[in-house]
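Take a look at the following structure, please.
Every protein chain except one is present and positioned as in the full complex.
This part shows chain A:
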Amino acid sequence: MTEEVAVLGAGMHPWGKWGRNFTEYGVAAARAALIDAGLEWRDIGAIIGADTVRGGYPGYVAGATFAKALGWQGARVTSVYAACASGAQAIEAARAQILAGLADVVLVVGADAAPKGFFRPAGGDRPDDPDWLRFRILGATNPVYFGLYARRRMALHGDTPDDFAQVKVKNSAMGALNPFARYRGRVTAEEVAGSAVVADPLRLLDICATSDGGAAVVLSSMEFARGHGQAEPVRIRAVSTVTPRYPNTVLDLPEIATDSAVAVDPPEETFRRSITRTAYEEAGIGPEDLSLAEVYDLSTALELQWYEDLGLCGEGEGVKLLRDGATALGGRIPVNVSGGLASFGEAVPAQAIAQVCELSWQLRGEAGDRQVVGARVGITANQGLFGHGSAVIAVR
């Protein structure tokens, strides 16, 4: 088990389509997290940014962009790119610096201004990029993959489109209680069924939008937290950033094919399962200890898959858990009480940090109308392009 680090502060910029530069969202989130921590920017020894593309500049930038906007003060700087797991890897880098004694208190920031419509690869002819290839050769958007996973669940487990819709109904009801969420309206199953099919069997309201948004956390050593008057802060006990194991036999974004299992038998567990198991092992806890989970619901069907990959239920039993109300607010293990991506949309470098913000507020008992009563242990789960994934476990 690894030593813990303290979450001293959490902050967000509301998600939406604001049409401004990503730096504005990141700085707003950073300032909110600093205020929440009771610290000044000058107190921060290191800043870590989860990367995005700066419009018109051929590169991924973040840490230094936020440091400059907040005012150069000489902090150590790091930038991290890991697709959807960028925020979690930024948190992991902060934790490593703290535990190594390189910094006492670290600011982690992620923000993005997402384009409208489908995500698409950067421009130019780039046949060495699997993300470019799947668009150029197949026209396979992200929802195409979500549709494949959903249809596979229907064939294997008997899930139905109405089951998927019930995930949206649940998440939108909780997102309606979250002032940082982009979508604040409750959605009915009829509204999901009445929305246009995007990628069979998934409809528009089954699939998360792209958004602008920002999130930040201030992390510190336990010693610094106690010196700062925080005797019992929220602590991060595990950060899982494992890669898949060969052969990866589940078709993953952005690949056109899986690995072949002809020479090596597939690992006993899928990549998603290995992400969460690693976090459980590092934290020394199991799914039965959880008070809540924040998972990457890129589609409604994918949230059901996470129930199983988190070990909340057996394989194929995700729908039963949902129907029993276990994953709703007030249930045995509420999932996505923030409203999830269903209510936020994707602001890629910010999302994994936003999940940890939600855990922090929940574990402090400061989540208002969406508070999970008596929350003590929370987990996040996330998966992104190119074999990236993450899970963070926080405790109080």
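Note that in this section a residue touches a chain if its C-beta (ideal position, glycine included) is under 8 Å from a C-beta of that chain, and two chains touch if they have at least 3 such contacts; residues count from 1.
The rule is short, and it goes like this: contacts and distances are computed from a predicted model.
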Chain not present in the shown complex, as UniProt names it (candidates "EutN/CcmL family microcompartment protein", "Peptidoglycan glycosyltransferase", "Benzoylsuccinyl-CoA thiolase" or "ABC transporter permease"): "Benzoylsuccinyl-CoA thiolase"
Options A:117, A:179, A:229 or A:374, residue touching the unrepresented chain: A:117
Listed residues A:23, A:65, A:86 or A:141, member touching the removed chain: A:141
Touching residue (missing chain; options A:196, A:231 or A:373): A:196
Absent chain, residues of chain A that touch it: 117-118, 120-121, 125, 127, 132-141, 143-144, 147-152, 155-156, 196-202, 246-247, 249, 251, 256-264
